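A single protein chain has been removed from this complex, and every other one stays in its place.
Let's turn to chain A:
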Amino acid sequence: MSGAPSIRDMFFEECEELLEALVEGLAGLEASGPDAAESLDTVNAVFRAVHSIKGGAGAFGLDALVDFAHTFETVLDKVRSGSLTADADLMRLFHRSGDQLANLVEAARDDVPANAEAAGAVLSELQKYLGDEDAEEDFVFEAMGLDLGESASVLTPDTFEISFVPKRALYENGHEPLLLFDALAELGTLEVTADTTGIPAFDGFDPTDAYLGWTLRLTTTESETLLHEIFEFVEALCTLDITKSSAAAPAPEPPGLIDLPDLGGLPDLTELPDTSALPDPDPIAAEAPAASAGKTHEKEVRGPKPTLRVDLDRVDRLINTVGELIINQAMISQRIEELDLPSVAHVTNELEAYKLLARDIQEGVMAIRAQPVKPLFQRMSRIVREASDATGKTARIVTQGDSTEVDKTVIERLADPMTHMVRNAVDHGLEAPDARIAAGKDPCGTIRLSAAHRSGSVFIEISDDGAGLNRERILATAIAKNLVPADAELTESEIDNLLFLPGFSTANAVSNLSGRGVGMDVVKNAVQALGGRVSISSQTGKGSTFSIVLPLTLAVLDGFVISVADQTMVIPIASILETVRPQARDLHRIGIDDQVISIRGNYVPVVDVAANLGIRRSGPAPCGILLLVATDPRGMSALRVDAIHDQRQVVIKSLESNYGRIPGVSAATILGDGKIALILDPEELVNLNMGAQPSAGLPPPVQKELRHVDGT
């Protein structure tokens, strides 16, 4: 990790993971029900997450966070000890507490004051579950034993005999016995004896194995619970035996006493586990705390998968360099082709191998950036809770395909649009409970989030089982806002897509939740900026579904290499439905210089790419090839290009970083000859056409007006 992030940063990173584990645990608890056998494990996991956050927060003096976590933890502990049952009410409170905890963590991280009112409300509800004595107990962090009550009373020093024999996995997980001993030494007087009898002869020595055992004698006033806490995270990774010796007699000097720091030297060798275990693209960081936390009995070690935290910059640098490698490979291929070698030349085979290797490396590197959508979905479940609280509706969230992996940037940039859509789904999509009952539905609405990979794209769907879109109202609103002419005849899907027009606000009355003037057009823009598409389908009375289709990665795309008026360009294959070599009889003129082509009975407008990009041709326009592209909100357009040369994967290079946005162009790429080719954005290209239309002095038909609004 470059520039060693501060411990504080690491704490907050860990907090994120812990919060994820917390949410997951709560969801698991809800799913299994309070009485299920495994629920104790789950409660423990949740408890541990809260406890760890509290511990860290204490170290950084984040008092608000500590106080809240403490109360939360105390209530959880009651559930754990069986004196409270996690019924539906308590579960809801737990969820809210989890949200609140996340808020506090965020507030602490950004160093802004937290919403004390909200925290106070949840806090006081939590305190209702505590007896008086718990509620008034001051929140001293050290006093938090795993068992309540036992700790405070003991004041006379006890001596504990601790036998600690680490297993190999302890080192593999990067634990360091010395640190544990240091922690113990802080509690009282510690004597350490190493048992070196297990060390084999030098030739049989495996530096990654664990050979040492230790016997520790600790004289302390602290409780045994605290001792267990120190070993909390390694308990499953070692053989641990803590016994309380009756007398506080001073321990005899053990014969084989070894200087502590030396002990640390040996395990150090093992700190980096076998590298073959590392490059697992699954970022299982989220599961790690849960896995390590969920133990009550000593199980056979199934420690967390080893992960590696890496500075994102490093990964991005690597990705860039690999991009260069791909370009370089393409250049070499081209150069060698130009040499016109005999076809049997070995170099061709080697070149092919090089190409495959480069692709492999690229895929591997991309996988580093891929992350499961789970955290995003978990955030959405929080949004659903907040939104249903605010609107007085009841809603549950069902997620599918949590483990679907998407590029990290996509996840980050999807958070806002998703939040908006989920809020909308609860606020506008779902009916009020009584309306639902009247319609014969479960009063509790369902918001369904799903993610899946399909043919090189990521599909994300947000659906509700509400009333469906009210098309009459949408059309009326659009007419009232002058977005469509009053006499417009639109199909159902055209009406649905009106939602995406800028300046379209859905609700009649602006509720305090959605409808803050941010329309679905913002969602659409955000998704489009990621190279994706969003669409709606809705069934009256059954609900609506918003589908987002995104490219797997933002770094490469599959494209056609085309030429337009002597310039080489790339157009994403994903957006092309069909290519057509037009016959003269299929082309029809409309107006002064508009053309349409009839495709199986439908008339599709022809868009001349060169003209729309403002490129002047030197000669007459060739007949060219038409690329049919889907253009939301309304069907198809045919892009006229001069020729298609090739289909290939190209590395996306941003134009914006050094220059700025250019309408109709999404990015650039570097071709095999080292030349830059522009990557076209078909939809924007078509809209450019529409934007230019009114100046032609023709009264634009309905659809064009629509698109014009959309494109400007």
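Keep in mind that, in the parts below, a contact is a pair of C-beta atoms (placed from the backbone, for glycine too) under 8 Å apart; a residue touches a chain by one contact, two chains touch by 3 or more; residues count from 1.
Everything that follows uses one rule, which is that contacts and distances are computed from a predicted model.
K.L.:
Considering only the chain that is not displayed, what protein name does its UniProt record carry among "L-lactate dehydrogenase complex protein LldE", "Peptide/nickel transport system permease protein", "Chemotaxis protein CheW" or "Extradiol ring-cleavage dioxygenase"?
P.N.:
Looking only at the record, the undisplayed chain corresponds to "Chemotaxis protein CheW".
K.L.:
Check the options A:194, A:383, A:410 or A:678 and report the residue that touches the missing chain.
P.N.:
Considering the complete complex, A:678 is the one touching the chain left out.
K.L.:
Looking beyond the chains shown, say which of A:324, A:337, A:416 or A:492 touches the absent one.
P.N.:
If we include the chain that is not displayed, A:324 is the one touching it.
K.L.:
Taking the full complex into account, find the residue in A:213, A:635 or A:663 that is in contact with the omitted chain.
P.N.:
Within the whole complex, the residue contacting the unshown chain is A:663.
K.L.:
Identify the residues of chain A touching the omitted chain, counting contacts across the whole complex.
P.N.:
Within chain A, the residues touching the omitted chain are 320, 323-324, 327, 567, 613-615, 653-655, 657-665, 668, 670, 674-678.
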